[in-house]
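Below is one structure. I have some questions about it.
The other protein chains are all here in position, but one chain of the complex has been omitted.
Coming up: chain A.
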Amino acid sequence: MESWATDIVKKAFKQGSQGTVDQLKTIGRELAMGSQGSSKDFLDLVKAIGEAKSKAEEERIVLAEIELLKKRIMEPDVPRKKMKEYIIRLVYVEMLGHDASFGYIYAVKMTHDDNLLCKKSGYLATTLFLNEDHDLIILIVNTIQKDLKSDNYLVVSAALTAVCKLINEETIPAVLPQVIDLLGHPKEHVRKKAVMALHRFYQRSPSSVSHLLTKFRQILCDKDPSVMSAALCALFDLVSSDVKAFKNLTASFVSILKQVAEHRLPKAYDYHRTPAPFVQIKILKILALLGAGDRHTSENMYSVLLEVLKRCEPGKGEPATNISNAILYECICTITAIVASPKLLGMAAEITSRFLKSDNHNYKYMGIDALGRVIQINPDFAEQHQLAVIDCLEDQDDTLKRKTLDLLYKMTKSTNVEVIVDHMISYMRTLSDAHNKTEIASRIVELAERFAPSNQWFIQTMNQVFELAGDLVPAKVAHDLMRLLAKGAGEDDEEADSLLRSSAVESYLQLLGEPKLPSILLQVVCWVLGEFGTAGGTHSADDIIGKLCDVAEAHPGDTVVKGYAITAITKICAFEIAAGRQVQLLPECRSFMDDLLASHSTDLQQRAYELQVFLGLGPDIVQKVLHVNGSGEEIEIDTDLPFLQEFVDSSLANGARPYVHENERFEMSSGMSSFVSTSRTQQEPSHALRFEAYETPTVHTPSASSSAPPSLLPDFQEKKPESPRSLRNQLAADNSQVDLLGPEITRLRLDGVQKKWGRPSAPSQPPPVTTSNFDQEIERSGNGGSGVSERASSNRESTPAVHVYTEKKKAQPEIPAEKQRLAASLFGGSSGKRDANGVKGSKPAPNRPAAGNSKEKIPSTAQAPAPAPLMDLMDMGGGDLFSAPVAKASYDPFKELEGLLDGPSTAASTSTPAAPQKSSSIDFMSLYDSTPVVSHNTVPSTNDHDFLSLGLTSSSGIEPMNRPEAGLLDLNEFPANSPLAGLAGLEQSSSSSSTSLPERKGPSLQDSLQKDATTRQVGVTPTGANPALFQDLFG
């Protein structure tokens, strides 16, 4: 408080003598105001606000004012003048950021006043205070209606102004007829406002005025220029929503523009001797819409555009005014939007050059924007202005810099991506607000994904993005990065892959030294360290585990990172065990694990238990379960789970109940006290009122809930007489019958699953990258080198681009080498030449790696199934999948496991018969490759099927067969998950509370499975942070 006071004193002191003069003037003004009828109170308030030296002081004044107004405004019989003043004071209160809602009603009341000034003030305050959906609006509609009928045109126009701001969609009909009538008002002032009111109605609710389109066309011909220009505003909106319908107005717009440009409007519409500039700009905007992609319409505009351009050119010796430059800029926008003639394009390019060369930053800004438009039609054009662009890029002016980055973003290619992304990153370093950062980060990611010259570069770039933008980056980017690392560049180049990975490991280990890292980056780091940390052999397991523990310890609140860390530790331990080494957990790791064992997060707990289990296993089994470098391997899934068929059949034969779809199960159990032999009639009492007619007593129809197609229903009905149980038996025994229950749903779902998960990382990052390079390559050979950023131009000494560059060099010998280098790397053309001359940049010339890379990668592209984007590949993979398992020589996982665990079990007998089904059985073990964590403790001790039935029988009140089948269904939906995990989870749940109904547990079990499945698939986490994936899966 004290410092604030001294501050004021200082300021007052500084102003010194100036202050006294000011004071005198203020007094003079006050006297003048007083004579106009403002009261002393009002003057004092304004003076106090005006003289407030700080925000705090202003605040205090306004708060006092609010208290005062609250008292005064409620007094009875406040004179009208006084009331108007109070309302303006309320406007002040709101303007300075305080709530004045206590006075809104008085502003509304003020609109009833007979005095025009008071009425207008009332309307003004109302429009400033209320939004169109405010409750008080309804009170004002009546006043507006009355005022629209007034004889005084100023009252009418005041009401129309209010209409524009206050009428919402529901109240449009209340005033629409009157507004339409006013289009014929004798006063142009009123006609103009009526047009704008209709414009507003169109913006609010296009359908409300859709019958008035002819009106807008007629108004365009109004003899008053103001009304005509108002009609342009409305027509601009109309045209932009539907270009085709207004093509026939092109001639009208052209003729208006011509008349305006030729100075046929009254001089009063001029602005600095430029005739009606805003009308010209509006029409140019409309013409751009009309002429886009339409040669015929565009041709009609050529002459008028030339005319406008000619008239805006400054005469000899006089500088161009801002306003004529604004029109010129708008012309460029129009020319580049329509199908323009070469002559017009030439002129547009010329004006752009002039803007860029200007010293005025505003013009430079417009020039950069115009350049972005011109190069979309003529890419070569950029080269002439490379130095100007770089000047702008390196300017102190943040706005200019950003605009230039926008431009560069538009012209990024594989040849200059490194330089551009480099600039973007260094720009991002300077940013502090989240909005900008998010935007630029997403751009960097996009460019890097599209044009990355090498994986190494991609990874480094991503690391920087994560570091700078942190949690503003979507999680998908992190997953893509992990997938890329797991997958490597190509199948055949193992060495390069391992090099890539070890370099990633090194960089991440270094990164961990940094004090504060965003969560998402830490997740990637943990995953990479867990997966590849010990692979290179340079780091011992203890080192890595120690680091991981440090990470987890440093982020006690971040369960996601903790989850990543513990899983990574599990993996490293597993690798160690598999390699036959003794694993002795570090004390800190041990305590970390113990912590998690008692964690409130079930997920973390589960992970910790898994680690514990792994530590107790022998190398053989660990090796089978967790391959080194297993994350990149493909998982083949047969969603029919045929290997369980034997088991299902034998169980059914033994009298077990068949599987009932979950939906039906729920429906049944909700209405029935028990599953056994129920009929519809028994069920009735438990329901509330039923209004429809009773059906004939029949089986409770499960198909109703699963929305079977009607065509299938007759089939079903035939079976009505049978008891539900036997029916269900049949259904389950026969696959085609199962389909009957819910064929649509089941099928669809499975398809989705296969596509999504079938080949988890098949297309990963490299294909898109190589594709883009490949495309570029093709493009190049096709065009024979069309100019910008063509490394081929280094071979052609006589390209125009090179000439331009050398000319420039002569003209501006003082251009620093650094800048030239930058220019060259951005606009590849001349860089080729310079490189040939031996002037090598300190940075690695981006052309080289890119070129080398694209060459290397072409063969790999050929190998890839198709050079299509990721999603397409996925789809194709989905199709392949059906045949894949058949072709693959697979083995029975149970048998395999059984071999590992000595001790024959009953499972052996059930699983052996499954073995012959090789052709279609799932490659069970491969599931584990990327899903290291399974509750293996159950495996050695319990035989699977025993265990199953154990869990099932313990859950009371439910037919046992429901459960295994439920598990089956879950697996169907989550093929990526291991069935064993599902079973283990089942056991857990049933043993933890055997009394509760499994129905209730069902969903939660599924939830945990979902979570698990996604996690593992994307390489990790348990957050469930990827709801979109779940939605995809579940429709």
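Here is the rule we go by: contacts are C-beta pairs under 8 Å (C-beta built on N, C-alpha and C of every residue); 3 or more make two chains touch, one makes a residue touch a chain; residues count from 1.
To be clear about the criterion, contacts and distances are computed from a predicted model.
Hidden chain, UniProt protein name from the list "EF-hand calcium-binding domain-containing protein 9", "Proteasome subunit alpha type", "D-2-hydroxyglutarate dehydrogenase, mitochondrial" or "AP complex mu/sigma subunit domain-containing protein": "AP complex mu/sigma subunit domain-containing protein".
Remark: the omitted chain is touched by one listed residue; of A:Met83, A:Ile172 or A:Leu220 this is A:Leu220. Looking at A:His98, A:Arg311 or A:Lys476, the residue that reaches the missing chain in the full complex is A:His98. Only one of A:Gln396, A:Thr430, A:Gln510 or A:Asn654 touches the absent chain when the whole complex is considered: A:Gln396. In the full complex, chain A contacts the hidden chain through residues 22-23, 25-26, 29, 33, 38, 43, 46, 49-53, 55, 58, 88, 91-92, 94-99, 115-117, 120-121, 124, 128, 131-132, 154, 157, 161, 164, 189, 192-193, 196, 199-200, 202-207, 210-211, 213-214, 217-218, 220-226, 228-230, 233, 236-237, 240-242, 244-245, 248-249, 251-253, 255-256, 259, 264-273, 276-278, 281, 322-323, 325-327, 329-330, 333, 361-362, 364-366, 396-400, 402, 435.
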